[in-house]
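Note that this complex is displayed minus one protein chain, with the remaining chains in position.
The block that comes next holds chain A.
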Amino acid sequence: MSTAILSAPFQAEFDANSQEFAFAGVIRPRSVDEIAHSISALRHAIEQARGVLYINVKRLAQMNNTAFHAFSRVVLDACRTRSDIRFVVVTSSVVGWTERMFRHLGKIEPQITVEVYDSKFYPGQSFVEDTSFIPILRTQTKMTWRHERTILPRHGMRAGIHMADICCGIGDFAVLVRKEFQPARIVALDHSKASLAYARDVAANFGISDIEYTYGDASEMLLEDNQFDLVTCRHSLQIFNQPDLLLKELYRICKPGGRVYITNEKNSHCLGEPRSQSIQWTYNEVAKLFGHFEMDVELGPKSRRYLADAGFNDIRVESFMVTNLDGDPQDFADVITAWENVYAGEMAVKRGDPPEFIERFRQGFRDHIFAALHPKGYAGWPIWAASGRKPL
């Protein structure tokens, strides 16, 4: 058995600015001596901290009892000598055993609380995880797939590859890819349990058992490094407040020589005729509205920069326009109706926009629908598809 992969690296680091001590990776020492340095670092962090010290175990994939007891002892001893300090252990709902294991510390010392990190940490997540959005997500995928099925081979899609679809939503893209391209393995990850349940149901109904749907946080995945020939992440960088962090994770799980494929919009470039001015005004406002919630739906053309900054080479970028002429114009209209309901009906309301603004905001969507269904009309939704190669 090779020893090259034995010591899966782990990190135990203190960030004094945020008073956070973070563990990541696999920590399975034979004896406490092997982690003495990290134990000292934790002690030092406790000495430096004032008020609250956060202990972040969200990215802790594995920790054996030897390490758990050693680090717990440091924290418990500190509780007994430092009445002025509180500890908040931040676990992940993705890594189930951490939640189960660390919760006991709070039962031993009231100065320790254990919190589970979940979607509430993402500013815009609740809007896109609403299950009422599911039918419209299916329609969107149907519309974009007409274009992407011909685009994807230029970005590394081919038969027999190992691929991951990160932020897979309701999993329909993975199903289409499986049928069209026959990859050898598909892992599909999302942070919405409702979407994954739907995805699994659909897969079961179609007799598909070889797509590995998994619950996970795209910015901190359990998936191991350098695993996939192609990593896809569609329409998602634009709704994360830290797209660079997400790209870093996509880069990490991609094999050297493999590619990461992303799609994003530039919402202000949605267009339609007739009634173009009203449509343009509304989509400019859509971009500002998402910006208010720390999401950048103008990200599409920035894909090249993001990929380059993340360390990719051989970057390829192209754009396509989903239009009312692609298929049934009513599909296009249904998507816009759903956007109106969420953007004007929920997000603008949450931002506290006045009724007269919301009414004008809605009108642009209605005009977009009018353009889409008009016998001589044209309505478009532009999307940027980009990919980069992870250097060998």
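By our rule, a residue touches a chain if its C-beta (ideal position, glycine included) is under 8 Å from a C-beta of that chain, and two chains touch if they have at least 3 such contacts; residues count from 1.
Everything that follows uses one rule, which is that contacts and distances are computed from a predicted model.
Its record in UniProt calls the unshown chain "Ubiquinone biosynthesis methyltransferase UbiE", which is the match among "Putative tricarboxylic transport membrane protein", "Xanthine dehydrogenase family protein molybdopterin-binding subunit", "Ubiquinone biosynthesis methyltransferase UbiE" or "Spore gernimation protein".
Considering the full assembly, A:Val94 is the residue among A:Val94, A:Cys167 or A:Leu237 that touches the omitted chain. Within the complete assembly, A:Val187 is the residue of A:Ala22, A:Met157 or A:Val187 that touches the hidden chain. Residue in contact with the omitted chain (choice from A:Gln11, A:Asn65, A:Thr150 or A:Gln182): A:Asn65.
On the side of chain A, the interface with the absent chain consists of residues 1, 3, 5-8, 26, 28, 30, 32, 61-62, 64-66, 68-70, 72-73, 76, 94-97, 100-101, 104-105, 107-108, 187, 189, 196, 200, 209, 212-216, 222-223, using the contact rule stated above.
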